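Just dropping this structure here.
Missing here is one protein chain; the remaining ones are kept as they sit in the complex.
And then chain A:
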Amino acid sequence: MNLDPQGLFRDHSDSDDEFELEKEKDPSKEMVVYLIDASPKMFDLVGNDEDKSQTYFHAAISSISQSLKTQIIGKSSDEVAICFFNTKEKKNLQDLNGVFVFNVNDREFLDQPTAKLIKEFSCIEGTFMSNIGSQYGIIPGSRENSLYSALWVAQALLRKGSPKYVSKRILVFTNEDNPFGNITGAAKTDMIRTTVQRAYDAQEMGISIEILPLSIPNEPFNVSHFYADLIGLEGDEVAQFLPSAVERLEDMTDQLTKRIFKKRIVRTISFSIAEGINIEVNTYALIRPALPGSVTWLDSVTNLSLKAERSFICADTGALVHEPPKRFHPYKNENVKFSVDELSEIKRISNGHLCLLGFKPLDLLKDYHNLKPSTFIFPTDEAIIGSTKIFIALHRSMLQLKRFALAFYGGSANPRLVALVAQDGVTSSSGQVEPPGMHMIYLPFSDDIRHVEELQTTADAGVPHATDDQIKKASVLMKRMELKDFSVCQFANPALQRHYGILQALALGEDEMPDIKDETLPDEDGMARPTIVNALEDFKIAVYGENHDLEEVSSKKSSGTDASRKRKAMVEAAVESAANHDWADLADNGKLKDLTVPELKNYLTAHNIPVTGKKEALISRILTHLGR
């Protein structure tokens, strides 16, 4: 029903929590201008492998189109513009040379990404040279400054929307760390000064400028040549800004994609370590289930969206009630009434802080101590100086002593015990894999844990356990069926891919439904390898015995016929009983409701129609079947 698309990576669990929402610092909408350098240098090949070599330009394009695809699924209210600089052709409202704003029909320059935009953008490389062209715009003897112009165009595009509600960003993709390298003298200082001034002006207006450098190991991108000044890096920050050099293009695309997304802070919370010691941490939702977007009801005649109106009706009198102030719960044969305030008072047992309770060894955090996705926490010194220092000290102690922290956390509703697990930073060639910080894992209460295993308890101590030989066979099987390079979340969600594949096809007016490969199915070929088949067979014989399949078949046969005979008998009985009524007559006179549910079910069973649901559903199903 909700027309406002939810932020995908926000914390949904507490969204009913108004108090918390107010505290969110981040404007929820984003406007981004992708500024892509299209100079000839961007079309150099990356890597040495002749066959697989691709250009820097390709890396930029594919990482942007990947993030656009994510964006259209997730935060569809975000607006983007795509703008190339150092081009032959020009297309921009200011009519500046060397700047080309890429767009498709039915769309403003800065607007929400559409299916068409993504489609045309992702295959732009084929026609880029002929339609837009590449040409370096900053040359000696000319007053042209394509970088300056590009920033100007981008800033003009971002003029709409107040920075209070919208976060505005310009992302510059380039592999040229020294754009004014080929000019000298006063012209150079002048150009640098005006360009940096332009960037400062933009930043004054609340626009953040980020640089996403593309570089390879033997040619590292040196940010201090020029870009440090442009984006206002100082001292330590310059040293921290290490563009990670990469060998492979895929890694470069991966890294760019990771950096395109702005870190969204879910909220800033106070973490009380002990009496009188509080620090501040930011929480981030790094893992949240991506769901297919919500459904909007449309008028099938006009295809325009409808407004849902909710009204409350008194079940006894039929009178319209305004939002009723009281709730009730039946208890001991009466209705106990509560006011809304009383209910929220009951739930308020936490002050919204994260309160440390103590530490436990990591092996006490069991596999079943889980309820929902974890939240990542990282310290901030913004309000409380020293937060980072205390956090890092605890982080290191916990890692070293192999303990997790137990804490109590909750907003004004749904407080929980949480485990804080320290995670050290892990980096691979494709960039940071695990960020350093702590993961907050939501623990169940005793009310939430079910002791299902105990259901199977038998009074006799005769439950078989595997013998050493059987365990050994299982170990062999395990080694054979080892997944090579398995990493969490390597699979795309087939249901979601399909969902958006269909929507994309429909949005573009394509007739063919896309064929989405389900990556989650087991590797049939791999499973058919003789080593695996043999290990599996050995294990099977070890636990099931030699003649298992035969026994299975014979037992199945008897049980199968049993069940089918029973079902047949049931249908026959139903047909017989259903014949006792004149259904058409009952339907015409509205007398179906006088029959009992089992009587109605007889009809449904006799005609092989589903028998689930409430009485009304059964009746309507019968009516449909009778063609009424």
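The working rule: contacts are C-beta pairs under 8 Å (C-beta built on N, C-alpha and C of every residue); 3 or more make two chains touch, one makes a residue touch a chain; residues count from 1.
Following the convention adopted for this analysis, contacts and distances are computed from a predicted model.
*Asks:* According to its UniProt entry, is the unseen chain "F-box/LRR-repeat protein 3", "Glutathione S-transferase", "Zinc finger RNA-binding protein" or "DNA helicase protein"?
*Replies:* "DNA helicase protein"
*Asks:* Looking at the whole complex, which of A:Asn178, A:Ser305, A:Thr531 or A:Thr624 touches the chain that is not displayed?
*Replies:* Counting the whole complex, the residue in contact with the absent chain is A:Ser305.
*Asks:* Check each of A:Gly161, A:Pro220, A:Gly352 or A:Pro444 against the chain that is not shown and name the one that touches it.
*Replies:* A:Pro444
*Asks:* Which listed residue (A:Gln94, A:Thr127, A:Gln197 or A:Ser397) would be found touching the missing chain in the intact complex?
*Replies:* For the chain that is not drawn, the touching residue is A:Ser397.
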